[in-house]
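For this view, one protein chain was removed and the others were kept in their places.
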Amino acid sequence: MANTNILGPARSRVDGPLKVTGRAKYAVEFEIPRCAHAWPVVSTISKGTITAMDTKAAESAPGVLKVLTHQNAPQPTEASGGGGAARSEGIRIEERNPLSDDKVHYAGQFIALVVAQTLEQARYAASLVKVNYAPEAPLLDMAAARKESEKPKKNNDENVQPKKGDVEPALANHILLGVRQTYSTPTETHNPIEMSGIIAAWEGDRKLTVWNATQFVKGVQSILARTYGLDLENVRVICPFVGGAFGCKGALWPHELLAVMAAKAAGVPVKFHLPRREMFTTTGHRTPTVQEISLAATSKGKLQAIKHVSHTAGAFVGDWVESCGARSSAVMYASEAIKVEETVYPLNVAIPTFMRAPGECPGVYALECALDELSYVLSMDPVEVRLANHADDHPLKGVPFSAKHLKEAYQVGAEKFGWSKRNPRPDTMRDGDLKVGWGMATATYPAHKMSAAAKATLFADGRAVVQCATHDLGTGAYTAFTQISSEQLGVPYEKVTFELGKSDFPFGPVAGGSNSTGTVGTAIHDAAQMLHRALAELAVDDAQSPLHRAKVNDIAMIAPGRLGLKKDPNKSDNFTDILKRAGKNAIAVQSKMEEPEEDKKHAFQSWGAHFCEVKIDPLVPRVQVTRVVTVINCGRVVTAKLARSQIIGGVVMGIGMALHEATEYDPKTGMPVNPNLAEYHVPTNADIPEIDVHFVGEPDFAFNPIGARGIGEIGITGIAAAVANAVYHATGKRIRDLPITPDKLL
Amino acid sequence: MNPFTYSRAADWQGAVHDVAADPSAKFLGGGTNLIDLMKMGVEKPDRLIDINRLPLAQVEEMPGSAGIRIGALVRNSDLAEHPLVTSRYPVLSEALLSGASPQLRNLATTAGNLLQRTRCYYFYDPAFPMCNKRQPGSGCGALEGYNRIHAILGQSEQCIATHPSDMCVAMAALDAVVRVQGPKGERTIPFADFHRLPGDTPGVETNLQPNELITAVDLPAIPFATRSHYLKVRDRASYAFALVSVAAALELEGGNIKSARVALGGVAHKPWRATKTEQALIGKKADPETFRAAAEAELAAAKGYKYNSFKIELARRAIIQALSTVAKMA
Partner (left out) sequence: MSDEFEATVPDPHASPPNDPLDDILIFGSVETRRRFLKKVAGTSAALTLGPHLMGLSDLQGASAITTNHSTTMVDVQLKINGAVHKLRLDPRTSLLDLLREHLQLTGSKKGCDHGQCGACTVLLNGRRVNSCLTLAVALEGDEITTIEGLAQGDQLHPMQAAFVEHDGFQCGYCTPGQICSAVACVQEGHAKDDAQIREWMSGNLCRCGAYPNIVDAIKEARGKMGVAS
């Protein structure tokens, strides 16, 4: 049943009580008998060969059960990699299997794993492993890797070098006004507070269970089954809660294989909770970017050309392309000509991966800063510049965006923020001694659709259980899907139980790309349709039913819990009555996995606008964000309270990106110097002001029957630009290299 | 973390005796730095002697003076909010509260904070091969490495690490005296002599002997310290080590500076008492020009590296800002 309200109910999290009492069990918290503990040894060079390893001291240390190295690790039957394209079969970013040979490709690479009875024993024994290397000269920065650089055409199915018209004439036209600037972003690391972790337990040689912190239980199941030649149903992946992920738990990473290998070699279940340091090297990061943006516009602000040339880092253990331009400049504005270039420089640094809005996040940052610069060149208000280039149609596909309400987002945001009181001149607004800056930027993120299936069981007592192997990373999936199940099935919210996080359930895709709500929601919708049909079939055969002998196709849910004739709703029957009269305790259906239909008449994209205020001491210039208003147009918002939290979360992470976050590396060894939460600065509570979130628009039923386009990522897009633009407005200084730390404003 | 034996000291005499008898033994106080370094494999004591139950957790007035005596085991959080500190030495309270987090301050002790070790990346993680502090003769990884958080004053070619404490910066400004007990009895160490510059032996960070136990820190009476302030500049709003910090106190007389106490954090291997700044302030008018000149006086000798040269300008500004703040105090 279509729900046409944009805002769903403001429910509290259905899993809230478990989380606030400490009873929610995260992956490594399951109590598994005889479980041993693992601690890693990692490479301290970036490139070379291990010439010798001395594990004797470690092996003889108390409690040690096994020391795995490339010399003795049981190798998986499937060599490596795979799954990159066929996402339903799992995702590998680092394709090299751990301990598969003596080669080192980056600092921090696993070169041994110590398994011991206790954590203390394993950690100590790992410190006793001695390693000799024959090092080679590593490629540690992009400038050094030019010869090895590549311009990839595709990133999976995505054209990463898209083009429309010819940008060069406009860029060379001196009558037009322009901006040509380079923006750079550092390596950023996801750093969910739960470090990745896994417990692997074999039952004989043919059955494997893992409790694993993952965004993709089915993907992990599929890869592990292939890797070890096991039947799919003999690999179970369990993950009822994920302590944050932001992308770093989406692919299968080496530590997961290591734990499985170690459990096999040691003959006991093995728990491997990654140390925080290894979260900076072995589970991916956002690649550093350098982006050159060139804009040409008429004096009225109409864009004639956008050129977006990006340079990003890759690695030698797999492929990663951060599609900065394709996901920002090729989508956001109606420009006569657009050109995007993407070059990847492989480095002997741990491999990057997707991190919250990969591509969009750095790409939108660069473009939205450039547009702000253009607004000063044009002496136009930054909002006006964006309105002048509003794209009703997708600039490359030429089809209209569905349910796009970006203009409304600008308007509501400007109004709530008080934007009209802004003095357009930089370095003019003050609060006492503090410089005050107001900046804004557009947010955008595409609506992704994947495939999923859901199983719905309706009981004669009125309860319903709905299952899908999807995930709750903190996104609110438990609550949103309980809500959607309640609406779609027509069963009261309190009587619905939604279960996820187990590979036993029907397929759920990776919890990435902000796809889950729409994708799994659609599967629930389909399951609900099937359930209603199954009930209708019982009813039409039931002489006692008012629907007896009606045509099944004429029956639909006319009210929650009630089937009736579409044309004569007075003829109706209760779900539970139908079941009871049929003598059934329950009825269960499972929706089919179907490739999502592609609507070629529309483009589906979410939009938003951030307005932010910063205050900066002129003498000791640390930037403090003091106010944010964010307005989002993302179709239907399933659960209002939780969606607001998601947007706030994106904004907070974007403030970190703007002001604090950077993984820095030692120029000699290539090791990260700050792989910890003391010196990799994620925002603290004191860094974050009140964040005022609003939603505008309408449900996007052209996209899916839920009308929702997803909200996990859009919040982080654009906010770093809004902050950087506010810093410029406050100080007159344009910092084009993130993060904007105090030293850059001296 | 290496194996160790654990024992709880019954009294300070026993604790000192036990440590004197075992060169690889260490005292366990709050543990916030020691346990961390043991997990990292930097500290590897064979034996921990837990001194947490010793009766050294009082803050008291010093007999016969307006100074105070701070027990070695007074927790940072208790010290920060102790009325004797907030009323007489606000700079110390502010410094403590700008450090770490409330949880860590509940554990961390006064003596432990004195002995806090540097956050230099190359020291803190033994995966980095070069650190003269950790492994004498191995070289300094920071010198040509990523040295954004490193020293600009008093460093040597052997070591450019900084002292990470906030509390100590305030204590340096306040002319604190460290009281220690050793096998030969009690002695006192003026604060300026407690921490060392790296020189050729960066691994030796203080003049405390391995068999000595800090029992207290004395703060002398400095009546004008009521007019004092701690300014900490860091990358985020809270829970971060200082890029640069300034502890400052001024005694003013008719708009002129009669006495001054200034110390800097985040710039050197030890809490840096800015004596040149102080000298340049005495007798001058308390105005931005004076403050600027006083900052210059100290920083003329500063030397930056590839990634930390900004600290010279940042320190200059921070000194001016801190002194201006103090001058404006009623």
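In this document, chain identifiers A and B correspond to the written order of the chains, with residue numbering beginning at 1 in each.
What we mean here is this: a contact is a pair of C-beta atoms (placed from the backbone, for glycine too) under 8 Å apart; a residue touches a chain by one contact, two chains touch by 3 or more.
Computed from a predicted structure; not experimentally measured.
Chemist: Touching the absent chain in the whole complex: find that residue among B:13, B:101 or B:279.
Modeler: Touching the chain that is not displayed is residue B:101.
Chemist: Touching the hidden chain in the complete assembly: which of A:651, A:696 or A:745 does that?
Modeler: Missing-chain contact among the listed residues: A:651.
Chemist: Among A:8, A:98, A:219 or A:288, which one touches the chain that has been omitted from the display?
Modeler: A:288
Chemist: Which of A:62, A:492 or A:569 touches the chain that is not shown?
Modeler: A:62
Chemist: For subunit A, which residues lie in contact with the unshown chain of the complex?
Modeler: Subunit A touches the chain not shown through residues 12-13, 15-26, 29, 31, 37, 41, 44-45, 51-52, 54, 57, 60-62, 118-121, 124, 126-137, 139-147, 182, 184-187, 190-195, 241-246, 273, 275-276, 288-290, 292, 309, 311, 313, 345, 347, 349, 473-476, 641-642, 644-646, 648-653, 664-665, 667-670, 676-678, 682-686, 688-691, 737.
Chemist: Considering the whole complex rather than only what is displayed, give the residues of subunit B touching the chain that is not shown.
Modeler: Those residues of subunit B that touch the unshown chain are 1-6, 8, 28, 31-32, 35-36, 39-41, 44, 46, 48, 50, 52, 77, 100-104, 106-107, 126-127, 129-130, 138-139, 237-239.
Going forward, only the chains that are shown with their structure count from here on.
Chemist: State, to the nearest whole Å, the distance from the C-alpha centre of subunit A to the C-alpha centre of subunit B.
Modeler: Those two chain centres are 42 Å apart.
Chemist: Touching residues of subunit B toward subunit A in the complex: what are they?
Modeler: 1-3, 39, 41, 119, 121-122, 125, 127-129, 141, 144-146, 148-149, 231, 233-241, 243, 310-311, 313-314, 317-318, 320-321
Chemist: For the complex, give me every residue of subunit A touching subunit B.
Modeler: 42, 44, 62, 120, 123-124, 127, 277, 617, 619-620, 622, 624, 659-660, 664-669, 671, 673-674, 678-679, 681, 683-687, 739, 741-743, 746
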